[in-house]
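To start, the structure itself, in structure tokens.
Only one protein chain is missing; all other protein chains are in place.
For reference, chains read A and B in written order, and residue numbers begin at 1 within each chain.
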Amino acid sequence: MDWASIFVLAGKELISPITAVYVLCAIGLSVHFGYTGLLNFGQAAFAAIGGYGLAIGILTFHMPIWAAVIFGLFCSAVFAAVLGIPTLRLRADYLAIVTIAASEIFRYLMTTIGFAKVTGGSNGLSQFGDEFWAANPFPDLDYGFGPFTYRNDEVYVMVIAWVLVAICAGIVALLMRSPWGRVLRGIREDEDAVRSLGKNVFVYKLQALIIGGLFASIGGMIFVLNLSNVQPQSWGTTFTFMIWTVLLLGGAATVLGPIVGTLIFFVLISLTQGLLSGLVQAGVLTFLSDPQVGQIRFILIGLSLMLLVIFRPQGIFGNKKELQFNV
Amino acid sequence: MSQAKTLRSLGKLFATLGLLLAVLFGSAPAMAADASPSPSPSVSYGKDALLIRGTIKNDKTPVEGVKLHVTGNGFDQTVATAADGTFTVEVPKKGQYDVEVLVDSLPKGVGLRNPDVTHRTADLTIVNIAAVLFPLGKDTRVVQPFGEQLMIRLFAGLNLGLLLAVAAIGISLIFGTTGLNNFAHGEMLTIGALFTYVFFAQMGLPIILVALIVMALGAFTGYAQDAFLWKPLRKRRSGLNQMMIVSIGFSIVIRYVLLIFFGGETKVVNGTFENVTLGPIVTTVSSLTSMAVCVVTLIGVALFLTRTRIGKATRAVSDNSPLAASTGIDVERIIRIVWIVAGALTALAGLLYGMQFQASWLTGFQILLLLFAAVTLGGLGTALGATVGALIIGFVVELSALVLPLDLKYAASLVILVLVLLVRPQGVLGKKQRIG
Partner (left out) sequence: MSNQIAIGEAAPGCKKVDPILVADHVKRQFGGLVAVDVEHVEIPRGKITALIGPNGAGKTTFFNLLTGFDKPNTGTWTFEGKNLAGMSSYKVARLGMIRTFQLTKALSLLTVIENMRLGAQKQLGESIFASLIKPLWVRREHEITEQADDLLKRFKLDAKREDYAASLSGGQRKLLEMARALMSKPTMIMLDEPMAGVNPALTQSLLEHIKELKNDGTTVLFVEHDMHMVRHISDWVIVMAEGKVVAEGPPGEVMKNQAVIDAYLGAHHDTDLGTMKKKGE
């Protein structure tokens, strides 16, 4: 078995822009769930709206990229408002069911042949990144060392992705240390108490839903720019629950939790998968085939979600007292 | 110490489920995937080749020369079926592909059994081989008057609604007695459907026997879940939201275990359809049987809940669990019974679904949201509400096809769910205080 390549792969996964995408979505979910207690099961849709908003803005409305970014973020905020206004006054699990339903509706709408002129149907959209790639300031060279050598385009996306992670984490840190964040944490503990103190709980919840959704939409934009295409099937519910897993792993009510959780998760997944693949190729594991090893990733996601929620709901780094699930 | 206990019981749960699968399959997990009746392509493809394939048959005779147009991910190719009715297309990369049957290439007098479905999606995002089915039948390509179309849709809606009702009652009873929104409910249906495939399509057992085995299996999965997962969690006083997320994790685990054992392609649970004509409606014996079984089951559940002591106790626990406990009802026992009954009913729904619409590892998960919509629409936690909600969803899904593209019919029912929550959050039949 090639141990070196297994570790190199894990290391590459650690800094890949896709990892940063998951971090951004998890940061958004930490605003929703960790700080405000909102059960958002539609984070995939927020990311998808970012990606589709960007692509449709450029391809259909011929916007310059900065306008398309704003357009994507605007759509995401509208989506949050449409979901939030009817459900944020209801019990928490209604939001859960409505968000998951809405995220599936969105996916169906993007897949249907009826709107294929705009959305590309099940093929999705591509060819929207020209302006983005043209703006690459890195000269056309190889960067890095040894196995960690990247083309200038890869470096460009990676730098943008991780800078955005830093900015978003910074914003969350500022928000949560402010009186605004205090109100959110109060709402997480007991809405009625916060209401009795004269705070408009509904507006705060809506703001939290929008803000957390925006982070996910930024993540979605990086995702589609990095792949140079956007397709409906990337944004299934599995994506959402993967975000839940990484968030709960790191600690939902911490600023660093989403980052650390994602990093640990991807390294662990990459190592297990490398190991299993190696064992299959070496003929040790005869009952699995190579694609089945890929499916094991999802079993691990489900299993870690279960175990984390049961045994360590506050995450690896969270303060046990800071996050408990309320009934 | 309580952690170790929960962990042990979780271990037991997975060990039980693993054992179950191992016993049923005898040996290698991949066997089941290989045993599927797939045509052997004349060209040989690499081990990792991404293939879309299928067989076009009119009743039992293979049809040659039917053209299929495969597009997606920049790929575009038209193929025709071989003499044995099979076709295979190798595609370059993972992703979803659209397969369209070119209706004009069908022989004279032969049409699609479901003339609306000329497109199918082949999903190769996770698996390497996807099977695509276009069942043929008598040519029904005549433009029907709207009234007849409406009748057909209403009939299909009733069929789907009854099926959803049988599956949704389990969700509703579990929510009523324990407060849990069980996201792993769809997988109980998948298990029912896939094991119907094993016992009926593969082993050829008589359907009555298959039904008994599958329901027993479903009852067992319900029992095992409650005994090794949910009861220990209730004992730890886990929150309801916490348990809901656990059920999501559980659903993912079961789904992908099923994928590994059964493979990703759609299984032909029931390959023969006997058509029955009722006025403008052309339906099948399996559909009519399914509807009859659903009606009998629903009446049975209603009698169980209203006439038997255990049923009445179940309703008492749903209404007010502490009060029920104080009147001497063994709440834990009732919950256990509810899980067993829910498991059996959902597995039966899986069987009925598979017999009409075939099955895959994703079947239950695709229906899950419709079930939630049904339960929420009817009012969470009431069995009658779930039935009414399921019928509404069934009709919405089918009737929406009159005005919307077919691939949006599930979306339509989810939109209805969101709209109802907006207007009447407690559901059609729910009591208002349940939302507080």
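To be clear about the criterion, a contact is a pair of C-beta atoms (placed from the backbone, for glycine too) under 8 Å apart; a residue touches a chain by one contact, two chains touch by 3 or more.
Everything numeric in this text was worked out from a predicted model, so none of it was measured.
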item	value
Interface partners of the hidden chain - shown chains only, full complex considered	A
Among A:82, A:135 or A:193, residue touching the chain not depicted	A:193
Contact with the hidden chain (one of A:207, A:254 or A:273)	A:207
Absent-chain contact - pick from A:6, A:183 or A:242	A:183
For chain A, the residues touching the chain missing from this view	171, 174-175, 178-183, 185-186, 188-190, 192-201, 207, 211, 321-324
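Here is the rule we go by: only the chains that are shown with their structure count from here on.
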item	value
Centre-to-centre distance between chain B and chain A (centres being mean Cα positions), rounded to whole Å	28
Contact set on chain A toward chain B in their complex	39, 86-87, 90-94, 96-98, 100-102, 104-105, 108-109, 111-114, 121-123, 231-233, 238, 241, 244-245, 248, 286-292, 294-296, 298-299, 301-307, 309-311, 313, 324-327
Contacting residues of chain B [partner chain A, same complex]	3, 6-7, 10, 28-30, 48, 71-74, 95-98, 119, 121, 123, 125-128, 181, 233, 236, 238-242, 244-246, 248-257, 259-260, 369, 372-373, 376, 404-405, 407-408, 410-411, 414-415, 417-418, 421-422, 425, 435-436
